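Every protein chain but one is kept in place in this view of the complex.
As written, the chains take the letters A, B and C, and residue 1 is the first residue of each chain.
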Amino acid sequence: MWFERLQNIDRRVIYTILLIVLITPMIKPIGIPLSVNSTTRQVYNLIENLDPEKDIVMMGMDYSVAGQADVHPQAVAVAKHLANRNIRNIMVSFVADGPMLAEKIIGILGDRVTYGQNIVNVGYLAGGESAIKKFIEAPGTTFINDHRGKPLANMPVMAGIKDINDITLILDFQTGSPGYQDFLRQLPAGGPLYAAGIVTVSVPNVMPYLNSGQLAGLLQGLRGGAEYEVLIEEPGEGAARMDAQSLGHVVIVAFIIVGNLAYFGSKRKGKTHGGGDKV
Amino acid sequence: MIEGTHFVFGAFIILGSIIIGVLLATRNGKLHPKIRRIPALDSIEEAVGRATEMGRPVHYSPGYGDITTSTAPQTFASFDVLNHVVALTARYNTQLIVTCKSPQSFPIIQELVREAYLVAGKPDMFREDTVRFISEAQFAWAAGVLGIFTREQVAANIMLGYFMAESLLFAEGGAQVGAIQVAGTGNLAQTAFFVAACDYTLIGEELYAGGAYLSQDASKVGNLAGQDIVKMITIAFIVLGTLLATAESDWLLELIKK
Amino acid sequence: MNISTNPWVWFMGIGMLSLYSFIYKENPIYRLFEHIYVGASVGYAIVTAYGNIVDQAWTPLTTKGELNLIVPIILGLMLYTRFFKPIAWLSRWPMSFLMGLGVGISTYGMLNSQLIAQSRAAMMPIIAKSGDGAFLLGKSINNIIMVLGVLGVLFYFFFSVEHKGPVKKMAGFGRLVMMITFGVAFGNVVMGRIALLLGAISDIFGTWLGII
Partner (left out) sequence: MKRSVPLLIVFVIGTFLLASYFFNFTLPGTNITLKQGASTINNWGVIVTAFAVGLASINLLRIHGAKIINQRSGWVNSAILILTMFTFIIVGIYSRSNPDNESAAKLFSNLFNYAYSPFSATMYSMIAFYVASASYRAFRMRSLEATLLLSAAVLVMLGNAPIAEQVWAQFPVIGKWLLTVINTTGQRGIAIGVAIGGFATSLRILLGFDRGHLGQGD
């Protein structure tokens, strides 16, 4: 009886428990220590080894507003790292929401950067993979004006960019399409290194490409962002949410376990109702 | 010829010839392949039957995919099954609702459903709102479909095609109105949700088998048999490559790069 | 507490809560915002489509004289012939164009980056050695699992071969591998979805209500 009631518990109870578990640590963080994944460290090392005198980074702002919670903390942390090391950062978007999010990041960086000098938001180019192809073929001239409508030609940040090999590293932050597959198809052999910041959901799919060495580094979802914040020693949005994230997992695991206990409990009493095998 | 495409071109010609050859041979009655049982497809009739008993509509979703990207084959595979579902609903006189995200495939689906009702001899079962375009935006479409689930109280929910994040919204939304659910997609990340939350699930390539299995149409069955031969070749190829790799020989890997 | 005074933010907050209310129960407020959201998304898509037509077809046609762009404009307009019974069949032409396009651009990638590249990646030495020739047990076991697993999955997808004997064994193993794969995918998706929910929570409690 008790098991059966537990098995048929109202789903709203589940929702409420989840919500409470998530909100509490956001209001009052616990600070659970975080280990850093090797793929995150790869990205960090790539940037540490850049030369501010000559190396240029392109930050692909290819994530959508809807999915930004998983990727934005990564992009912010990486942009901070680039700014701290005074590396030139060209922000390019192949997703319509990108330029707006780039502006948000430039705002966060504040006086660590000088717009036009070591950072620029060149704006959005429509067309997905074909747009990426266009940019790779002519990174210096594809965009005439930046997102704010100012001509790019006389900005120091763009100086000396003729072909794609003048860019040392592409760090592409993405929530889906276009994304790593489009870039990997279009980048020439021996071109710039390519590393990606992706949503957690895509992690399983991207694994074969990481194993094959086509990706020089990978930031994995919110956790990747939090890990990067740990590496640059500037805890931010990512780290703040990691506690909630962590507890969220535990509570989902608990749901699975309790759900099964209830299932077997009521089954033992022979009161389970049909419903076919689900797998 | 473009560098590095020789091997792909060879594969295209050889595998393509096999698939077409087997298809033609089956269509001309020279081959008689049998298709193994696919329980999830058998369950579609059960689902439509349940909806009929309850006097509530059947919902069909061809998914997130469209007809002009790499998701196209999955969408087309879904169209094959949709044809069958229309015929079933016509036979049982059960209302069908098809919701649509892709503006490109919408007119094709509308045409397909209209024709299928015509063929089944029930042209007046097709109404303006049988096939509904909801929105091109993923989650607006999802919100609209969830709304339809509860407002129309669908009793059967069939989702076949390429699905993205909405898979679980639909599967749980359907479960909440008590619908019997049959789902299938080639998108691996979402299959997990379908397996967990739906009554019957088609995994990966089983989706493509749908049209052949349901219609037993000779050219479609032949197509499926041709795919099996291609699979056998692929298996032999992988076994060979593995043996060579173990023997530390890389001529096959070099050949592929050509 | 820094509650927002921006009416847009209030509209956003109320809309978000209304949409969330669906998980409690479908209700009139959800319905209202569902329709606003769908209307907004379609309106926005039309604006984008209009922009595409102007930027990519009309402007280059009229200012740069790219006459080839007449073709897609005519094809695009032909889509609308379906509303005029006598010439409705003409709408199949642009549809066929789109289908041909879909098949044409996806087939190569399917063969090259999916079928061939992944088959190639599946070929791994089942006796793995390190750079200096030492035998690696763990890696060898992993490689054997990976090769057999891929073959097993392919066996599972035999449709015209009856599943019995060794085929059945391999197919069964393939199915088990797939089930674990689905589990892994599920586990990762959980993480991603919670991250999104945290983002939304911070919009509501941070941007709007100013609690966090």
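Keep this in mind: a contact is a pair of C-beta atoms (placed from the backbone, for glycine too) under 8 Å apart; a residue touches a chain by one contact, two chains touch by 3 or more.
Predicted model, so just to flag it, every value in this text is computed and none were measured.
Asks: For the unseen chain, which displayed partners does it touch in the full complex?
Replies: A, B, C
Asks: Of the residues listed, B:51, B:96 or B:137, which one is in contact with the missing chain?
Replies: Of the candidates B:51, B:96 or B:137, B:137 is in touch with the missing chain.
Asks: Consider the whole complex, including the chain that is not shown, and state which of C:84, C:108 or C:135 touches that chain.
Replies: Of these options, the touching residue for the absent chain is C:108.
Asks: Per the definition of touch given earlier, which of B:96, B:159 or B:197 contacts the omitted chain?
Replies: Among B:96, B:159 or B:197, only B:197 touches the chain that is not shown.
Asks: Tell me where the left-out chain touches subunit A, residue by residue.
Replies: So the residues of subunit A touching the missing chain come out as 9, 11, 14-15, 17-18, 32-35, 64-69, 97, 100, 127, 130, 200, 203-205, 207-208, 211, 223, 242, 245-253, 255-256, 258-260, 263-264, 277-279.
Asks: For subunit B, which residues lie in contact with the unshown chain of the complex?
Replies: 1-2, 5, 8-9, 12, 15-16, 19-20, 23, 68, 70, 72-74, 76-77, 79-80, 83, 100, 103-104, 106-108, 110-112, 115, 118-119, 128-129, 131-140, 142-143, 151, 165, 168-169, 171-173, 175, 186, 188, 192-193, 195-197, 203-205, 207-209, 219-220, 223-224, 226-227, 230-231, 234
Asks: Which subunit C residues would touch the chain omitted from the figure, given the whole complex?
Replies: 8-9, 11-12, 15-16, 19-20, 22-23, 31-54, 56-57, 68-69, 71-73, 75-77, 79-80, 82-83, 89, 92-101, 103-108, 110-111, 114-115, 118-119, 121-122, 142, 145-146, 149-154, 157, 174-191, 193-194, 196-197, 199-200, 203
Keep this in mind: only the chains that are shown with their structure count from here on.
Asks: With chains as vertices joined when they touch, what's the shape: line, ring, star, complete or other?
Replies: complete
Asks: Could you tell me the distance, in whole angstrom, between the mean C-alpha positions of subunit B and subunit C?
Replies: Roughly 15 Å, centre to centre.
Asks: Could you give the separation in Å between the centres of subunit A and subunit B, each centre being the mean of its C-alpha atoms?
Replies: That pair's centroid distance is 31 Å.
Asks: I need the residues of subunit B touching at least two other chains; which ones are they?
Replies: 139, 188-189, 195-196
Asks: Spell out, as numbers or ranges, the residues of subunit A touching 2 or more other chains.
Replies: If we look for residues of subunit A contacting two or more partner chains, we find 11, 66, 201, 204, 279.
Asks: For subunit B, which residues are in contact with subunit C within the complex?
Replies: 5, 7-8, 11-12, 15, 33-36, 38, 66-70, 72-73, 103-104, 107-108, 134-137, 139-141, 143-144, 146-147, 150-151, 168, 188-193, 195-196, 203-206, 209, 212-213, 221, 224-225, 227-228, 231, 234-235, 237-239, 241-242, 244-246, 248, 252-253, 256
Asks: Contact residues on subunit C for subunit B in the complex?
Replies: Against subunit B, subunit C makes touches at 19, 22, 26, 30-31, 34, 37-38, 40-42, 44-45, 79, 82, 91, 95, 98-99, 101-103, 105-112, 115-116, 119-120, 122-127, 147, 150-151, 153-155, 157-163, 178-179, 181-183, 185-186, 188-189.
Asks: Write out the stretch or stretches of subunit A touching subunit C in their complex.
Replies: Within the complex, subunit A contacts subunit C at residues 11-12, 15, 22-23, 26-27, 66-70, 72, 96, 126, 181, 185, 199-201, 203-204, 208, 211-212, 221-223, 237, 241, 244-245, 248-249, 252, 279.
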